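Sharing a structure below in structure tokens format, with a few things to ask.
Shown here: the complex without one of its protein chains, the others still in place.
The chains carry the letters A and B, assigned in the order they are written, with residues numbered from 1 in each.
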Amino acid sequence: MNEQTGRRVVTVRAVDKHFGTGPTRIHALKNVSLEAFAGEILMLVGPSGCGKTTLLSAIAGTLRVESGEIDVFGKPVHAMRNADLTRFRAAHIGFIFQQFNLIPTIGIAENVAVPLLIRGSRTAEAVDRARAALESVGLGARWRERPLKLSGGEQQRVAIARALVHEPPLVICDEPTAALDARNGEIVLELFRNVARSPDRAVIIVTHDNRIFSYADRIARMDDGEIIEETLQPRTEPPHFIHEHAHAVSSA
Amino acid sequence: MLRLALKMLFGDTAKYLMLVVGLFFATFLIVQQASVFCGLMSWTTSTLSNVGAPIFVVEERVEQINETNPLRDTDVARVRSVAGVKWAMPLYSGIQRVRLDDGSYKTVQLLGIDSASLAGSPGRMIEGNIEDLRLPNTVIIDELAVTRLARSPDRPIRVGDRFEINDIEARVVGICDAKRSFTGGPYVWTTYERALQYTPASRKMLSAVIAASADGLTPSQAAVEISQTTGLRAFVNEGFGDNPNDFNTSTIWWYVRNTGIPVSFGTTVIIGLIVGIAISCQTFYAFVLDNIRHLGALKAMGMSNPRLSLILLIQSATVGMIGFGIGLLVCSGFAYIAIQNQQPPFMMPWQIPVAAFGIIQTICFIAALLGIIRLSAYEPAMVFRA
Partner (left out) sequence: MTLLSLILRYATIVASIAGLVAITGISRLQAAKRMPAVGDPPLPPAAKPWTSSVSATGIIEALSENIAVGVPQAGIVSELRVQVNDPVKAGDPLFRIDDRELRAQEHAQQARIGVAKASVEVAVAQLAKTRAQLARLEALADPRAVSVEDLENKRQDAALAEAQVAAARAETAAAESDLHATQLLIERLTVRAPRAGTVIQCNIRPGEYAAAIAGDPALILGDTSRLQIRADVDEQNATRIRPGQRGMASLKGDPQVRMPLEFIRLEPFVIPKVSLTGASTERVDTRVLQVIFAFDKPADTPVYVGQQVDVFIEAPQP
């Protein structure tokens, strides 16, 4: 489907999901199929309640679907046992949440180190790698600080560092700019695109913020539990832009 | 992982303090009340400690030392006739009234011991000589009596002072160290014959026969032999335990069965427990709820349930340890004052802090368990809901 990107890493085939019971029962995903490829940024867009976050949760292995198949890196996510799914998430997926979900009582370097700790790294080593990751989002000097001392944009940059610190092949973003003002949102996404996009990594972003649509390689539009449109966008930035841009943001 | 758990815990100072205070309070209530209870119960056996004979022989139906049926004088000879007995001596023990110089009355615990051997005399003399008890109209008093029987607060009783027991003169020739009595009266030692003179006459006056086992026999074996041969009840004096033939055990159980003391103290301990459980579980649960988004994020990021549970368990156990330690610190302060003043009663066998530790950790475990249940019900997908 997409020639400019690499191999297919996520395959969603005919997935169905309902929420609730009786008259309030909602058909959240209606026979949805989707693919994501390494090296591209896929945006799931659509109005609130269209099922885009549900689809993301299903791909991330945090939500069970009723029928259909979800295949990530050749692994059948829909059929995995809970324990395997947990291990799978720790190994393969980086998460960025709308509310950042940084632990307020520990320093940002430790927050960033959490995925490494989950995978069993030693604390000192994990914090070292976390500091390097913070460096890449321009917060290397402030690694001792607590998350609440930082602005919203800075917090989301910490979250980006956390999502990428263990170099996951798939990054999942849920409304990354919803808690940020327009300017910060764009800066953060700009940075994110530059640090996250790599030939070995697929990125899926859920958003309804149309200002950032331009950062996507491909956009899948959803409405009422169905994918109604998929559009391919030309690349706007070369990959080697990353570091210069990161410096520009950090000094801004 | 441990660092992460502890940092999350210590980061929320208000909740952390609340948890520690709740557990400290529970620890203090449990340890202090249980120790005061043990102290009070140990006071009921003070006569056994102060007389310090290995075997007490009493009338067949006697269950506790503070309420004995008198024996006949020849029962001393009967006990002495038992082969397993090394020696046997009479003992008088009773509550008598002392008249002070200013005319006021105080009750004392009068002990009459054999004048020749002085078996049952105080274990530790502070002043004076035990042998002076053989002089006419002499008594040895304990430290409590020094102030309790004093004429005025600034003039404590000294060796050589006199008072009256039932209108008969008693001259103090010694002051000793003794354990407090349950009734609060000080201990006064005199010889058996003189104790009978101090005491209003009644048909039988011998409270107990104190004895020791012959060489090569344990006190228990000798006690069994005494019981079988004489038909009297022979108790050993080895300290509270599970031996029903120990007078300490028997006396304490008598008080447990026949007084409301254990209920009263038990209620306080249970209140301590409830307060501890309520405050700790509630606070810890609130702590978990506060952090549920972050914990959920950890879950989404691939942290397994056992590891998340471990974090909660580490946190609750740590809070438990710290609250327990502070509780012990405050208890130690209380205990120090109580032991120095000999009042209020305080006795802390090692089982109390150990049991309190177990209880506190159980409370913490329950609190952690509530959090774990809440957390395992939390779907990682919920993190995506704003």
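In the analysis below, a contact is a pair of C-beta atoms (placed from the backbone, for glycine too) under 8 Å apart; a residue touches a chain by one contact, two chains touch by 3 or more.
These figures come from a predicted structure and were not determined experimentally.
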item: Displayed partners of the chain not shown (whole complex); value: B
item: Omitted-chain contact residue, chosen from B:Met8, B:Leu29, B:Val62 or B:Met89; value: B:Met89
item: Absent-chain contact - pick from B:Val159, B:Ile322 or B:Ala355; value: B:Ile322
item: Contact set of chain B toward the excluded chain (per top definition); value: 10-11, 13, 16-17, 20, 49-50, 52-54, 72-78, 80-81, 83, 85-89, 114-121, 123-124, 130-131, 177-179, 193, 196-197, 201, 203-205, 212, 214, 229-230, 237, 321-333, 335-336, 339, 347-348, 350, 353
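One rule holds in what follows: only the chains that are shown with their structure count from here on.
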item: Centre-of-Cα separation between chain B and chain A, whole angstrom; value: 64
item: In the complex, chain B residues that touch chain A; value: 1, 3-4, 7-8, 10-12, 291, 293-294, 296-305, 307, 379-381, 383-386
item: In the complex, chain A residues that touch chain B; value: 53, 56-57, 60, 62-63, 83, 86-91, 93, 95, 97-99, 101-106, 110, 114-115, 117-119, 123, 174-175, 178
